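Before anything else, here's the structure in question.
For this depiction, one protein chain was excluded, whereas all remaining protein chains were kept in their positions.
Entry: chain A
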Amino acid sequence: MSAPPDSELPPNITVASRMATFFRGGGILAPLITILVAFLAGGLVVLATGHNPIETYQAIFKGSGFNWFFPWLSEDDRIIAALNLQQTLILTTPLILTGLAVAFAFRCGLFNIGGQGQYILGSIFAVWVGSSFDGMPALLHVLVAMLAGVLAGAVWAGIAGLLKALAGTNEVISTIMLNWIAIWTGVWIFNLGSPLQNDNPDQVDVPVSNDIVEGAKLPVFWGDPQLQGLHIGIFIALAALVVFWVLLNRTTLGYEVRAVGFNPDAAEASGINVRRNYVMVMAICGAFAGLGGALDLLGWQFRIATNDIQTHTLAFFGIAVALLGRNTAIGTLLGALLFAGLLTGTSVRNLDPTVFEPQLATNLTYMIQGLVVLLISTDVLVVYLLRRRRRK
């Protein structure tokens, strides 16, 4: 009674309401502190390996190409920065989309760990459609290939939603399992003698797909198309952010999603079909992730090799992006930029090896990602303590 009313929590606390409480409590400060702590911890590790953390972070920043925005940059530096920034923005595109795949689920109280599998399904279908139908009108071909990726991701995630709705299967477990099914399906389908292995006579013994045909490639609008310039996928990802925001905040579907996320019991009592929402939400999440896979394929990868599928972990960064971005549109954008910058800045190609070995630095990025997830997970502890106090 006397406790500040804001500490009041529903008895049936959900992931979404827990996060809302935490985020409200932390304001904009919490994610900033999270990043700061993660970078400090990373800096200590750099120090332990006998390097200078400040120089290392400076080199990573330079490698990310974000210094392109500095007006005082010399002409030569600007050319290099532009190349770096193009790479960062190429990675930002799928990170936004896999981030949205996690964020949208969170808003409905679901934890979608299946961004990886949904991304892979999207890329498989995009490469299949994009490398077939040569001679189709270019715009149509791109759209059909993208749509194939979107639908594939949606169906894949929809399976997890359906399992939850019909059998109450925990979506964390089912999406992780679907990830593995997607990975090994992908490994098989492009393998030697498998349906989607390339039909190029020179590459009979290479487990790789056919190339995307010219007409299905996304146009490059900044940089040299031969040197992996920036394709227009970034604008599609930005549009997806807008779609995400409008869907969530301005449609009846989004209203239901948020109601279910915060309090499924109240949503049910007021006539919202909670199970149908689970399926819809997962399908939409899968559509975002699948679009991410499609854009990567149509924008710059152009083919899939089996070992790419096994080593690819980009979609997992989506979890950190969404958590850091507090499941909002603008936050997801900023989170995606941060991690894309880190990934690019620590890549072998971009990091100055005299400052810090890129092989080590890539691990630094993974460590920072892990710390972000870990630090944000501590909200469980915060809420737990809060509730204990209230009971007293």
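As a convention for this text, a contact is a pair of C-beta atoms (placed from the backbone, for glycine too) under 8 Å apart; a residue touches a chain by one contact, two chains touch by 3 or more; residues count from 1.
The definition used in the following text is that contacts and distances are computed from a predicted model.
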Original post:
The chain that is not shown, which UniProt protein name from "N-methylhydantoinase B", "Cation acetate symporter", "ABC transporter ATP-binding protein" or "Succinate dehydrogenase/fumarate reductase, flavoprotein subunit" does it carry?
Top reply: "ABC transporter ATP-binding protein"
Subject >> Listed residues A:Ile60, A:Leu83 or A:Ala259, member touching the removed chain >> reply: A:Ala259
Original post:
Who touches the missing chain here, A:Ala20, A:Ala81, A:Val220 or A:Leu241?
Top reply: A:Ala20
**OP:** Pick out the residues on chain A that sit against the missing chain.
**Re:** 1-2, 4-6, 8-12, 16-17, 20-21, 249-255, 258-259, 262-263, 265-273, 391-392
